[in-house]
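To start, the structure under review is shown below, and the notes come after it.
With one protein chain removed, the remaining protein chains of the complex are shown where they sit.
Let's turn to subunit A:
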Amino acid sequence: MKKIKPILLKVMTFLKSLLIKLAIPLLSIFFGFFAGAIIMLVSGNNPITGYAALFDGVFGDIYYFGETLRMMTPLIFSGIAVAFAFRTGLLNIGVEGQLIVGWLASVAVGVMFDLPFVIHLPLALLAGAVAGGLWGFIPGILKARLHVHEVIVTIMMNYVALHVSNHFIRNYMLASGQRTEFIPATASLSSDFLRGLTDFSRLHWGFLLAIFACVVMWFLLWKTRKGYELRAVGYNPNASSYAGMNVKTNIVLSMVVSGGFAGLGGAMEGLGTYGYAQILSSFTNLGFDGIAVALLGASTSIGIFLSAFLFGGLKIGAANMQASANVAPELVEIVIALIIFFVASSYLIRWVLNRLQSNREGK
């Protein structure tokens, strides 16, 4: 009995610190949903049926659950991409563009070559990662060499990516209407096993790759020397430079790895969900949502996984909200935006929490 007590105490303190870490994202989510409920009330909908429909739209049927996992797959990759750069003190707004070129490159390799499965699929994935990495390299090198702010360059690179890949698809790869040919089975991530498991949803092997990518990100950043350097540069580039680290190389490296993750996210769409690349009429928004995922997930692997699930679920459940509770699908966008808003204003939540705590201690 006596031995158990200190262990229990340790567990308690651990849980407490975890709870404080979790407080901001959880409170943000709560506030987001709460404000969403009031908006529903004001616009004449019942928030309880609305949210019930949302919940049902994710968990009610194995098909939609499979679609939710499918939806969160590229979000995990784009979230990791944003978080990885962020850890090095870089704001990679260009995930969207890196994802688009990764999508195109992976499909291009998928369509053009005729190889056995064991070579073809890895090669296609690699092509996606390399293309994304290249797209991240340009703003990286500009930042390192010429101090051009990466936000500006990456935003511009998004447009370049969108229109350049549309150009290539339209002029060299167009098969029917808006898209390229379907990739052959040897380059495809789609899985009859997972489809069968989820009643014909488009869930594919990429989901497992996404989980693996979370582990890789954690390992790279926290378990390798290079990862330590990257984070150090993020905390304080001057101090890192003084400590003998090459800040410029680390900036470029971080952007390349970040772009590589984003490119893989695009490959998920190209090789998994769709099986082709299409002329995009506008941005996919997967890259921009990655910013939200990384922010809510506090740039940690597990956080990114969970918040990708939340956003994926919100997006898939939104259609059911509309179909069975007549709530406009835009409401979900508002809820997402509000969650981000609250996360971004986490300073306020932290301040309130501190005040509460000091009040209690004062008594």
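Definition applied: contacts are C-beta pairs under 8 Å (C-beta built on N, C-alpha and C of every residue); 3 or more make two chains touch, one makes a residue touch a chain; residues count from 1.
One rule holds in what follows: contacts and distances are computed from a predicted model.
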item: Among "Paraquat-inducible protein A", "TIGR03915 family putative DNA repair protein", "ATP synthase epsilon chain" or "BMP family protein", UniProt-listed name of the chain not shown; value: "BMP family protein"
item: Of A:Thr224, A:Asn285 or A:Gln357, the one touching the omitted chain in the full complex; value: A:Asn285
item: Residue among A:Ser78, A:Thr154 or A:Thr273 that touches the chain left out of view; value: A:Thr273
item: Sites on subunit A contacted by the missing partner chain, in the whole complex; value: 31, 35-36, 38-40, 42-44, 61, 63-64, 67, 71, 163, 166, 170, 176-179, 200-202, 269, 273-274, 276, 278-279, 281-282, 284-285, 315-316, 318-320, 322-323, 328-331, 333-334, 338, 341, 348, 352, 355
